[in-house]
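Reading through the structure tokens given below for one structure.
A single protein chain has been omitted from the complex, and every remaining protein chain is retained in its original position.
To keep things simple, chains are lettered A, B and C as they appear, and every chain counts its residues starting from 1.
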């Protein structure tokens, strides 16, 4: 899966917290890239941390750059992914101290990995995103999940769900998680959903604390159009839709919430020999090694 | 368990919705009691429905009455239980159309049941309540559960839990349900908690969508003092404590949330031959009958 | 999805139990087909029930017939599917009294459905099967699931699992279910697996009572090759592999158990307007209807 490419203009994106480790990692990435002769553009957070005035909004980095290095946790990468997916540039995630499902390169291996990337020695995978559409509001993207939540109330919400034109059911629960394979290791897992292998073209619908005990998670084709309608018995003020737990949408009465696979997939770069299952074993504490 | 007693002054409590069935049931209960020569006091809701001016707050009915008939659903009985438990008078629940775990007498069997009760032919059981104490706020009671919720946010909350003086653990989750045996068929069940038999002197602690997959429900002695402390990393504005999903408390920073068994148990009256497991089978759709 | 075809030679397959309902249904199907002028071949069970001497093994019916009508429960259809899938003829399932996930036509609607099928008014869907290969034993097919079981012992078994060449993990559990979408409503569901929509090109791996609580069901691509190897610490006499709970294989020491999608998919015929989710709602007691 490894291809020689020549990355010429690199975006450096980071989370905002000025920890010494983040500053070191950022400075070290910058030094590496400058030595390599690559052009570098900084995100606003990165520029602030380096005391430089030339930070740019993350979304604008996609036009000028051909690779984005994201330093932080899975949350930083989720945000960058939504901003940059449409530009088509690949992302490379550096974690700070704690292995992430998405940011899988540790700071001390960063320069070796960057060297390898510049030599074309890496793996690329594609991850689907979701697009959530609610009439009257701007569409939002999600790399992990679109979640319907009860909001600001202790009572369950009621809603109906369709998969394409097929009526799935009416449910009472604390909410519903529509998860990508990427999101299957995140909130959906806490909600009792299955793991989905990263490249699977599928979505998981995971009800949160459903009233009916047989309302189990269901996995449907990635090309499905999921439609959710809040029941008339539920006050829409007590419902909210979030994307990756970050962007938030209202769910007005009688308006459909439509979730579909986004047209463009995210390109994620990994070290050659990247092993998703090893990350699973490490993060989930399976702790048993191959024979 | 059946004892002959002479109930002389009966409280009639109902939910507020003026459905024909509720009006009929209320009127029919009133006729029965008057014919029997019992004194009757009405709750505010009951009086409104019957167009009578003499309704009293539920809490005040405990002083004057020696039995309360509660007409509605489990929610009406939960509310009445919290208001009346300290008066020591027993409650009898009449359901409207749908069998409840607590309101187990259907309207058409109501008069037979009342006749039986007046003849001393009934069963009485005791159900524990919880008392939730947060310094600076009034204690609240719960017959089902005291629930710590994430509130108004899509992010998990962090908290630590103690059972008596023993540290149980630090958790990240959507919340924590502290449930009585009565509550084990309610929200705790949706959250993945076990059923507890009604008379068991035990509490279940059920984490809601816990981040750590091995954070499983735990059942502890009914005499345990449960202490929950919100972590400094969680904004207390995004945490709320509810009792039976009805009363609500703030969870200010650095203040312990203490949950204990209330001193007084609720007395519930049932028809002779009452079978909790049959209600379980019916309500949970186990659908299989004894041989 | 409906196509006009002219079915000329029909196989009639049934379960063996001589209940009056089965006899009636069989006789009625036979009358219908003869009136229609179709050739009919009987399975051994069907012929026995009709007191006819000309029953044939199910596997041999695929060569001569162009449609098989299967009367019984899901178990009868599972067996017929494994025997007939390679012949490519479609199956039509008639249930006896209890709606099945696979046999979805009730006896009293059978003749109308057959009439519609002869008029080309039906839906056809494809369901994948699994092929289980263990060196030294004949390959077995499964429409629902290939299951690794502890056998004849109260102790967990240990095994390692690979997805293609990727090591998934080493586990201790009561066993492992490899399930098709069809099987996701069967044993895998009891084991805590997710529902998979019927046409999804995916497999679910569902550990049975895993020792490690974070060992959760995982869904992988339908084109994956699953390899399971029994650990040296487990006595292979205490392990068995079953296909659809019917065919059974030994798991000798040091020999890989390989599970792959079978080359040919099963063709299932349904009434026009067939609704898989409605069957789910009915069978799982979701009991709530579309608005």
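To be clear about the criterion, contacts are C-beta pairs under 8 Å (C-beta built on N, C-alpha and C of every residue); 3 or more make two chains touch, one makes a residue touch a chain.
None of these values were measured; they are calculated from a predicted model.
Displayed chains that the missing chain touches over the full complex: A, B, C (touch as defined at the top). Remark: the omitted chain is touched by one listed residue; of C:189, C:204 or C:226 this is C:189.
Of the candidate positions B:99, B:116 or B:284, contact with the unshown chain belongs to B:284. The residue from B:45, B:171 or B:234 that touches the chain not shown here is B:171. Of the candidate positions B:196, B:209 or B:268, contact with the hidden chain is made by B:196.
What subunit A contributes to its contact with the hidden chain is residues 213-214, 216, 285. As for the chain not pictured, it touches subunit C at residues 147, 149, 151-152, 154-156, 173-174, 187, 189-192, 208-211, 213-214, 240, 242, 245-246, 248, 284-285. Residues of subunit B in contact with the chain left out of this view: 160, 163, 166-171, 189, 193-197, 199-202, 204, 212, 214-221, 224, 229, 231, 275-278, 280-281, 284-291.
The rule is short, and it goes like this: only the chains that are shown with their structure count from here on.
If the chains shown are joined wherever they touch, the resulting network links each chain directly to all the rest. Copies subunit B and subunit C of the same sequence differ by a rotation of 180 degrees once their CA atoms are superposed, given in steps of 5. Averaging Cα coordinates per chain places subunit A and subunit B 41 Å apart.
Looking at subunit A, one finds that residues 189, 214, 284-285 touch two or more other chains.
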